[in-house]
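One protein chain omitted, others in place.
Naming follows writing order (A and B), and every chain is counted from residue 1.
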Amino acid sequence: MSKSAKTKNKENKKAGLNKTAICGLLVSLAGIYIALLVTFPENAGLPPAAPLTFAAGIGMIAAIVWAADSVRSISKYGLGTGVPSVGMFGIGLSTVIAVFAAFLNTIWSPIIGAVLALAIGWISGKLINSVIGMNIPGMEKRIAEITAGSTLAMMASFVVVTGTINPMAAGGYIFTGTVTLGFIGIAVAVFHAYNANLGPDEKPDRTRMLTILDASMLLLIYGIMALLFRLGISTSGGADSGMVGASLQTLIGPAVIIFMSIAFILIAYYKFWTYVKRDAWKIMETGLLPSEEDLN
Amino acid sequence: MDPLIGMGVLALIGAVAAIAGYTEDLESVVGSQSNPNSQVQLAPQMKYPHRLFNKAISGEPLSNGLAAVIGAVIAVSLDIYFDLSVPTLIVAGSIAAMMIHVVLATTSFFGRISSQSRFKQPLYMDVFKTHIPTIAAYAFMTTACILIICFLMSIYLSVGIPIPLLALILGITVGAIGSAVGDTHYGSERLYQNLEFGSGINAAYSGNIVRKAESGIRSGMDNSWFASKFGGPTTGIAFAAVLFMTSWMTVLFNPAWGNAVGWLGLIAGILFVAATAVINRYLEKSARRNFGPYREEEKTEIVE
Partner (left out) sequence: MDFFIDPIYQFTLLILITLGGVLITISVHMIPVGGAPAAMSQATGVGTGTTQLAAGAGLTGLLVAASVYILSGDALLCLVLGGIGSAIMLSIAMLIANIGYIYGVGIPLASGKASRDPITKDRQDIYVSKGTEGHGIPTAAFLSGIAGGFVGGIGGSLIFVALLKSPAGLPFESMSAVIPGAIILSIALFFVNAVIASYNIGGTIEGYYDQKFKKLPKAVVVSALITLICGIMCLLIMIQLELAYYGVNV
């Protein structure tokens, strides 16, 4: 116990990122860039369309898994205010950072967003740890990771809905108020898995599978939303909402996202259920409470 | 807008808000969400396994905020492409929110119970199957009511805020009120009904929750029956009062008629807050007079 705690401390003090973090960072960045860079050329006056937005959807899931992993590491120490608070802190910072990075209007926006989020998250964690005196080992690193993961998920959600990251798209996303789904949806997806599995027999693989399930459900809502938005714009022809004009090519992404996320949901739910069957003490159809002998 | 129509809309908002608060509290009680969840979570560890639904999505504000936002986003997106009436949009949005909420509740129940396997808490499938429809129904009602309020506010009161944002604000508010007002009755009365009425729960009893029902073993259904008599209605009153009192300030004293009218609204608000403080003081005094102290005054030293 003490030895594992010691190695855990050492791991927390290390400045570098662990395997999950590197995977989450790289996969989400790669997803966002695949979706952004593979575009059909401009035709018939419509802006270039991004057909592969589902890559950004996969990136969003990876980023959420990364952030949720950090929530798990930090919440094990007991924050005194419940698991959700740290998720809300991260999403508060990352909403500001993600929208800011989107408004920079360069192709480097996702990378700038991730770096800013790591830096600001680290500073905030340092301030909370040293000035307020939480004294949680590795708090700086974990808050930086939560913020960065949420920021990348938020930017991926921009790409999923609008197909681009630019002020016009982000502005339209904000005017319609749908950015709210990113705010609360990503926050719940990040902290729900650990909160729902809280207990002494919590298993990392079960928590991670639940994170994938939560993220896929969020992605499904985003897919439906993106499909309806693009259909709506293609019929009304109104580009004033700031969304990318729709053509058949822009409908590929949302359609794939819907099918992909339904598949992910089913697989993740099935896997989660097998883990529950593995971990639960006893699964009973019905029954009375366990007797005294059972408990001792 | 005509102030009379405004008052009518306000009354309707108040009525719908009362239903939203009521169902929100019952939904959290059926699943033992929010603060009393700490006792339900602690019980198996203290060797009191139970047959309650342990639903820990998050605190009530965030889970209700999420449900409301999902409903609003689906309703708004459907509105862009299809030419549907507002009630249809509300129902479609609420169904989507309900489905997501049910999956979150299901996974929370499975996850929390299987993380307690060392305390030998069984996972009862019949508890799951009987509670999920109730949770779904209440979640649907709450989301639908919140969406009705959002559409009323944005169409008639011209609040000027997009509906998803309005849904987030109202969802978080109904959750905050539900957990501030309704939880108390469930947590300190229903879960510890075997203890003497009229005292706080001694910390030594933590986790020793009542597990026997009027007949059989207690489940979340029995608790919602109890909460529907006091906790739910008070939550409904509180949420309706909050929405009515805050909107009333801008409808009856519409600042668009001139800044002086707006400042009158401020005075009305201050008077209302002062009135609650006075009522609270009266309640405090009457409770002390009628219930009396727990210890004799003379025998206890004041420790400054």
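Assume contacts are C-beta pairs under 8 Å (C-beta built on N, C-alpha and C of every residue); 3 or more make two chains touch, one makes a residue touch a chain.
Everything numeric here is computed off the predicted structure, so don't read it as measured data.
If you put the hidden chain back, the residue from B:Leu52, B:Val127 or B:Val181 that touches it is B:Val181.
Touching the omitted chain from subunit A are residues 79-82, 84-86, 88-89, 91-93, 95-97, 99-100, 103, 120, 123-124, 127-128, 131-134, 167-168, 170-171, 174-177, 179-180, 183, 242.
Contacts to the hidden chain, counted on subunit B, fall at residues 34-39, 59-62, 157-162, 165-166, 168-170, 172-173, 175-177, 179-189, 191-192, 197-206, 230-231, 234-235, 237-238, 241-242, 245-247, 249-250, 254-256, 259, 262-263, 265-266, 269-270, 272-273, 276-277, 279-281, 283-284, 287-288, 291, 293-297, 300, 302-304.
Following the convention adopted for this analysis, only the chains that are shown with their structure count from here on.
Distance between chain centres (mean CA atoms), subunit A to subunit B: 27 Å. Across the complex, subunit B meets subunit A through its residues 41, 47, 49-51, 56-59, 62-63, 65-66, 69-70, 72-74, 76-78, 80-81, 96, 100, 103-104, 107-108, 110-126, 161-168, 211, 217.
On the side of subunit A, the complex with subunit B involves touching residues 82-84, 88, 175-178, 180-181, 183-185, 187-188, 191-193, 195-203, 206-207, 210, 213-214, 217, 221, 224-225, 228-229, 231-233, 235-236, 265, 269, 272-273, 275-276, 279-290, 294-295.
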